[in-house]
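Complex shown without one protein chain; remaining protein chains in place.
Which chain is which? They are A and B, in the order written, and residues in each are numbered from 1.
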Amino acid sequence: MATPTKYPTEALKCWPKAKELRQQYYKDYASAHDRGGIRWSGGAWAFDAVPMGLGDDVHVMTGEPYAASIAFDRKFAQECQDATDARGWARDLCSYMRIYWGSMYLNRFFFGGEFPKPDFYYQTQICCSHAKWDQEASLYEKVPFYCIDVCVGPYETLTEERLNYVVKQLHDSIEGMEKTTGRKYDDEKLIAAVHNECRSTSLWAEICTLNKAIPAPLDEKTMFSLYVLNTLQRSSKQIGDFYEELRDEVKDRVARGIAAVPYERCRIITDTQPPWGFLKIYRYMEQFGVVSVGSLYTFGLEGIFGEQEDGSWGPRKTPQQLGIKIKTRDEALRITADWNLSRPQWQHFYDPAIKTRMMLRIVNEWKLNGVILHLNRGCEGLTVGSSENRLGLIKAGVPVMTYEGNMADEKEFDERRTTSRIESFMETLGLEQIPGAVAAQAAS
Amino acid sequence: MIKAGIDVGAKTIKVVLMEDGKIRAKAKVLSGFDQEESAKEALEQALKEAGLSREAIGSIVTTGNGRKAISYASGDVTEPRAAALGAVFLYPSVRTVIDIGAEESRAIKCDSSGKVLDFAVNEKCAAGSGAFTEAMARALEVPLEEMGPLSLKATQSIPMNAQCAVFAESEVISLIHSKTQKADIARAVHDGLSSRVVAMVRRVGLDPELVLIGGVAHNPGFVESFKRTVGIDDVRTAEEPEFVSAIGAALAVGK
Partner (left out) sequence: MVEKFKEWYVNRHTYAKQWKEQTGGKIIGTFCTYVPEEILVAAKMLPARILGSHEPQDVTEPHIFGMFCPFCRDALAQGLKGRFNYLDGVVLAHSCIHFRQTFNSWRIHLPVEFSYYIPMPNTVQTPHARSYHRVEVENFKKAIEEYTGRPITEQHLDRGIEILNRNRRLLRKVYECRKLDNPPLTGEEAMYMAVTSQFIDKEEHSNVLEAVLKELPERKLPRDSGIRLMAVGSENDDAEFFKMVESVGSTVVIDEQCAGSRYFWNESVPNGDRLAAIANRYLDRPPCPVKDYPAHSRFQHVLNLAKDYRAQGAIIMQEKFCDPHEGDNPRLKKFLEENGIPTLSLEFDSTNPLGPFRIRVEAFLETIRGEELF
């Protein structure tokens, strides 16, 4: 058979910066009180711009990336889950939640020292488990819990009243936080944070859109370490600055035809969080010349998309790009509410057909050959409707493979069986392992 | 030129020797702890049956859960592929292959050339494999090979309420204590197993052109229960169901 094309590859220049930003983030959170600052914890999709109005020294630690970090340390991850199990919590609950609680119960911070107690919890109510997560955490830590309810249906049916419901709650939360922290809220800081949030998430969407190029400049395994910054604090200017740098670098890679996977000959997307302790399955797929260019999760959890002039999918234009000046608190809250409600990774909570449409769009525009769905037992929120997504993709003629696993609880992931299944899927796609790719991986 | 196919299963190792598209010999041994050794033993048995020496073998292709454990193999193929190739070789009209092994079961949708189009494997929550029947046979204190014939003597269908194999065992014991006939319990066990298998098959679509393969297809109780669950009277069962994947491996162009 013909020798597959080998594309040039290069390491990402801004890779070390991403790592640095992440490490600093956790340091800042842990030491916030030492410097008289505020720290809060909550979901990666909490309205993180809003607490920013409390000052320049507001630090956050979002629960999901924290738990995902722990998932890489399989021993500590098990200890955390055991601690949670010991308190009678069911084992099929969200595995991020079980790990976070475990770290809290054990009073051990993954990055060293004691578990830093937040001043309050700030969360968004869309996933049944997330809401319980912070309800329990706030009861345990005895701190206030602000839960913004966004159960208003999909973005495509958003009305004035639905938006207002969210905005009013955001207003109330500001009053609540002022009381809790004793600080005077600064609307200018909120406005800046909202601009930053839109910028960071639009930039990430732009970066994902650049992955339409063949060969793909980025592979999903790499993207995990990059998109995570938005899950930490998308309303931070630093993070937006980083994405600008990254975007420019990726544009350059596209211009010069630099690939993420040297033998790229088959493009796929995956779905939901990967089994964090076993990202090697992505490297295994590369041996067949398969690149995962992303997923609705990697793209749309912290990337905000919109229809472009040519009808294709790309980054949503930010208020600044549209020349909108935010003047008041209410305007800022309305913009952040609308912006977040358009999040692609929230739509399937209402109707799997919306997600199937988006996935098919990605299949077409990113030129894919197949889809691998992770049936993630650790996250009911993101697996909602995935069986119907599968049927929808199959109906449209897209090859689909599924495998069961758990993003953070390794007891529910069988590496051998999953690799075997991937191999079978490769067979159905007519792909065999590329000797050059196998050898290169063995050498590195 | 002899092509050898070895199915390195969890419980047993099956070997098939093929020449010019015909089966020359077959052998089966227990896997034991050393799969490589046991596979060698099985290979030697098959060679003896065919009256051939090792040198006559042109290629050895493995499949099954231990397929990568055989160092002297020339290549290996995945279980779905081996099952589909073997099934279509024996029954050219087959398009759905249902493979029920000791520890894993799978449903494969294939085309006329034996190419795998889609497949499903039993997932955590639906343990639908031979191990289930084995555990229940122990609870009933009935030899495994008698479970099938016993279930055919049932006079009523009672539902197996426990969805989890561990609870199912206590449920069997409760049924025994409440003086339920063993035959009826045996049928309930098979119904539980076939329900889970059918649920899995529905993921790839239930095509009437199907065949049951794998060790559990030997179990007449399971086959009868499967027929009732899918509502098809005429369900094709491979004649020597446990060898089908080894045949497929022999036919595969290994890597």
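A few notes on this one:
Basically, contacts are C-beta pairs under 8 Å (C-beta built on N, C-alpha and C of every residue); 3 or more make two chains touch, one makes a residue touch a chain.
What you see is a predicted model, and the numbers here were worked out from it, not measured in a lab.
One chain is not displayed; in the complete assembly it touches the shown chains A, B. Among B:A10, B:L152 or B:A199, the one in contact with the hidden chain is B:A199.
Contact with the omitted chain, checked across A:Y7, A:F115 or A:Y165, is made by A:Y165.
Annotation: of A:W45, A:F145 or A:W346, A:F145 touches the absent chain (contact as defined above). Across A:Y185, A:Y263, A:F349 or A:F425, the single residue that touches the chain missing here is A:F349.
Touch with the chain that is not drawn comes from one residue among A:L106, A:A131 or A:A440, which is A:A131. In the full complex, the hidden chain is touched by chain A at residues 87-90, 92-94, 125, 127-129, 131-133, 135-136, 139, 145, 147, 149, 151-153, 161-162, 164-165, 168-169, 172, 349-353, 375, 377, 380-381, 383-388, 390-391.
The chain not displayed touches chain B at residues 123-126, 159-164, 167-168, 170-171, 173-175, 177-178, 191-192, 195-196, 198-200, 202-203, 229.
One rule holds for everything that comes next: only the chains that are shown with their structure count from here on.
Annotation: 41 Å between the Cα-based centres of chain A and chain B. By the touch criterion stated above, chain A contacts chain B in their complex at residues 375, 377, 394, 404, 412, 416-417, 420-421, 423-424, 427-428, 432-433.
Residues 65, 77-81, 104, 115-119, 121, 123-124, 255 of chain B are the ones touching chain A in the complex.
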